[in-house]
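The complex is shown incomplete by one protein chain, all other protein chains being positioned as in the whole.
Naming follows writing order (A, B and C), and every chain is counted from residue 1.
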Amino acid sequence: MNLWQGLAPSQLIVLAVLVPFVGALLVAATGKKPNLREAVTLVTAVTLFTVVMGITDLTLQGTPISLHIIDIFPGLSIQFDVEPLGVLFALVASFLWIVTSVYAVGYMRGNNEGNQTRFFFCFAFSISSVMAICFSGNLLTLFVFYEVLTLATYPLVTHAGNDAAKQGGRTYLGILLSTSICFLLFAIVGTYSLTGTLEFKPGGVFDDTHNKAIMGLLLVLFSFGIGKAALMPFHRWLPAAMVAPTPVSALLHAVAVVKAGVFSILKVAVYVFGIDGLSELTATDFVLYMAAATMVIASIIALTKDNLKARLAYSTVAQLSYIVLGAMLATTAGAIGGAMHIATHAFGKITLFFVAGAIYTTAHKKLVSELDGIGKRMPLTMAAFTIGAISMIGLPPAAGFISKWYLLLGALDVGQWVAVIALVLSTLLNAAYFIPIIYAAYFKQEKAGHHDTHGEASLPILIPLLITAAMTLLVFFNPDLPLALAKQMLEVSP
Amino acid sequence: MAEFIDLVLLAMLAITALRIIFLKDLFAVVMLFGIYSFLSALIFVSLDAVDVAFTEASVGAGISTVLMLGTLALTGRTEKENQHSSLLPLVVVVVTGAALIYGTLDMPPFGAADNPIHEHVAPRYIEESPKEVGLPNMVTSVLASYRGFDTMGETVVVFSAAIGVLSLLGVRRRKENESAESGLMEHRVLHVIAKLVIPMIILFALYVQFHGDFGPGGGFQAGVIAAAAFILYSLVFGLPRAFAVVSPTVLRYLAAFGVLLYAGVGVVSMLKGGHFLDYNVLAANPISGQHYGIIIIELGVGITVFAVMLSIFYAFGSQAERSDIK
Amino acid sequence: MNHVLDYYNYWIVVFLMMSGFYIVISANNLVKKIVGLNIFQTSVFMLYISMGKVSGGTAPIVVEGVTQYSNPLPHVLILTAIVVGVATTAVGLSLIVRIKRAYGTVEENEFENKDDAI
Partner (left out) sequence: MLEQHLAVLPILLPLMAAPIVLILGRNALSWGLAILVSGLACFVAWQLLAATLSDGVIRYAVGGWAPPWGIEMRIDTANAFVLLAVTAISTFVLLYSKESIKKEMDESQHGLFYTAYLLCLAGLSGILITGDAFNLFVFLEISSLATYTLVSLARDRRCLTATFRYLVMGTIGATFILIGVGMLYMKTGTLNMLDLAERIHAYDSSRTINTGLAFIMVGVSIKLALFPLHAWLPAAYTHAPSAVTAFLASTATKVAVYVMIRFIFTVFGAEHVFEDMSMDWILMVLAIVAIFKCSYMATVQSNVKTVLAYSSVAQIGYMVLGISLVSATGLMASLIHIFNHALMKGALFMAVGAVFYRMGSVDIKAFRGLGRLMPWTMAAFTLAGLSIIGVPLTVGFVSKWYLVTAALEQNHWVVAGLVLAGSLLAVVYIGRVLEAAYFQQPDEGQADVKEVPLTMLIPMWLLVLANVYFGVDTSLTSEAAKHASDLLFQNSDAISALMDSLHGPTAQAVSETSGLTGEVLQ
């Protein structure tokens, strides 16, 4: 439903970007009174969601929405164009922001963290730039807000301010900035000087007149330049970013930021090179193999991690490569699978992070090896964890199954056996590093010696993770909306 | 014949330069430099550049040498052996020199009357300037009128030099009791001579100032000469007395005034509807306009140069007296 | 031989320039550097004046019955250049005086190692 009937479509975009931004300012203004501040955050989040809903409506009705802001270079402008994929992403992000805000309140207070105003300010600001990325109408705009997002999240990563945080921040900024400046910007300027445009065109901007080798080079530059997609070997920033408070890891480094990365790759694949264009490039296969390798290697690393958040981080790295792989399959099924995975992985992974945070706040445990028997103390939490894990592995009745299904289809109908094997392999690996946790949680005895007295986490923490877990199931049983958007994305492209 | 003199002088120059390279006694080095610039002044004469020769003699051999000696008095007169190898400089110099020699190889031959520079711009100066500007001394007309803007820049350069020296050294006024030991009070002969010479020098300065339109000379040389007169005075009678005659503050104002006078002429010609420094509009008849303009700006140059040179000397002098070197 | 007659003047001037230049970059004593700078510049002045010369010409001051004048323009330029030269010299020397007072020496290598680099 669209609560914003009154407004012209283009104004909705302005709102989508401005609402969180204004929210950020209000947060900064009300910093003195925590309750008011949190209230502002929540209201902002809800408002934003309604706005995005409105945009979704219009998009599903097929109303094109676009908005031109200003020419930065002659003929090159900051401009926004709404298209289905962006809507899907925006929808997920804005919905999860509401949930995360609730969670964050509980978490930040539960661990009485410092600088909470700065935290919520930067958080809202990051969301605002995420919205801008979702609706960006050309590569320049995308790049601009991609960088803004990097800088906006930096203070969140270094929130703790201790050496570990500083070190993490260095890696984070170092990798994200250098990849984006050296490769992404290079690729963008390259594209511009070849094609003379940075528009997102259905079917891509390149044509047969362009040198395939150079196009291949550009594709590789794009894939590695979009460091937020955490394609190996440029994935190190993501585990490093885990020093941040859990809500950040949950929303930004499981959903918003990393999805901004893969989203950009999908957009480049579909709207700059075009599915058909991709299929003609040998470089596509190269990137696909990189993605496959990332899936497997990252899963193996995850297996070795005892720190829960670290394990989740590496699992994220692996899962992101699903989407890259989906894009590089250069088939409709693959692209749909990729798009779907943006949504499905989001719900699953955020649940897992919420759980990790819940355990940390209540039981003060970070390590997998400490979780024996925790299922008895926190049954609901661990139930949610189980659902999330199933979704990661890709079994029914969790959302992850759907996207993985499409990916598999895509891989099969182009006969990409490497992709098929990688998918299967990583599924097994996922199982290998999630099942033990669940097993330990429910069937092992608590370590003798210390006796925890805690039960479930406080409601503001518990409720959000239950909601996301529920969503994970819901999307499996009723995936129409995301599917519709994903399909629409490809319909507009011939 | 002229070539022969030329050659001899150049040879002497070369010897002097070589000597300077190897000498360690800075006093001798500076003296040789004085000689060097005198010799080059002679060359300038033999090459028909009388004005330049005049200036070179008064500045290079005069002011510069004096200032260098003043510095030596404060910094000691022998150069220490320097360890670091002189190979790299040698290479640089050889390369640069080679480049220059290469460059000379298709220069227009020395002294040929049909060289491009005698064909293109200069002819107008030579043929027209006496009519357009009305001065027999073409150098002055080019200097003050055709390229008057350069000369204004030159005046400003001198002015900036003064600013630099003042900000670096400043001029310290001293109490009377200190003044006793400064100067050369005990040499009676010097006093008498100085008293005789100084008025003549100033008179000569004025002559050079105003005769510049007709013969060699002009504001710059005049200013230097006048400054020389006061320098002599303060050497003999000591800085405090000199300060009493022309105080550093007055000199500051004079220096500034000279520049303003010069630029002022330009502004007036703008107000009178001409371009900046267009003297034609200064009077009903262009020629006399040119005349007024040139006289005034030459005066401006003279005043500034005089003031600057003298205050620079003051600055060094008061330093010397500060670290009482006898 | 003809070449030599045409250019001997320039060649010697180049030699003079370079000896001045050499003093500037090789000398370790600041005063000597400044002397070198002056020699360098004075020699450049000679280059200019030499090109202004017209054999058989006279100084560019109108005299009855003289038709062949040397070129006044280089003279003007060099007049300006000389002034610029002395201005620089003055500033350079007063810098030396201050350096002597601050460091107690005017030998480049000596005051270099009195301060940490830069």
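In this text, contacts are C-beta pairs under 8 Å (C-beta built on N, C-alpha and C of every residue); 3 or more make two chains touch, one makes a residue touch a chain.
Just so it is clear, the structure is predicted and the values come from calculations on it, not from any experiment.
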Among the chains presented, those that the missing one touches: A, B, C
Per the touch definition above, residue among A:Q79, A:Q116 or A:T158 touching the missing chain: A:T158
Touch with the omitted chain, as defined above, among A:L7, A:V189 or A:A484: A:V189
Per the touch definition above, residue among B:L190, B:A256 or B:I287 touching the missing chain: B:A256
Residue, one of B:L69, B:L100, B:L232 or B:V268, that touches the chain absent here: B:L100
Where the unshown chain meets subunit B, residue by residue: 99-100, 102-108, 115-122, 124-125, 145-150, 153-154, 156-157, 159-161, 163-164, 166-168, 170, 252-253, 255-257, 259-260, 263, 266-267, 270, 274-281
For subunit A, the residues touching the chain missing from this view: 70-74, 78, 143-144, 147-148, 151, 158, 161, 166, 170, 173-174, 177-178, 181-182, 185-186, 189-190, 192-193
Touch list for subunit C against the chain that is not drawn: 17, 21, 24-25, 30, 33, 37, 40-41, 44, 47-48, 51, 73-74, 77, 80-81, 84, 87-88, 91-92, 95-96, 98-99, 102-103, 111-112, 115, 118
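Keep in mind that, in the parts below, only the chains that are shown with their structure count from here on.
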Distance from subunit B to subunit A - Cα centre to Cα centre, in angstrom: 76
Centroid distance [mean C-alpha coordinates] between subunit C and subunit B, Å: 13
Centre-to-centre distance between subunit C and subunit A (centres being mean Cα positions), rounded to whole Å: 70
Interface hub residues of subunit A, defined as touching at least two other chains: none
Of all residues in subunit C, those that touch subunit B in their complex: 3, 5-23, 25-32, 34-36, 38-39, 42-43, 45-46, 49-63, 68-80, 82-91, 93-98, 100-101, 106-110
Residues on subunit B engaged by subunit C in the complex (per definition of touch): 2, 6-7, 10-11, 13-14, 17-18, 20-21, 26, 29-30, 33, 36-37, 40, 43-44, 47-52, 55-56, 59-60, 63-64, 67-68, 70-72, 74-76, 79-80, 82-84, 86, 89-90, 92-94, 96-97, 100-101, 104-105, 107-113, 115, 117-118, 121-122, 125-126, 130, 136-139, 142-143, 147, 150-151, 153-154, 157-158, 160-161, 164-165, 168-169, 214-216, 220, 305, 312, 315-316, 319, 323
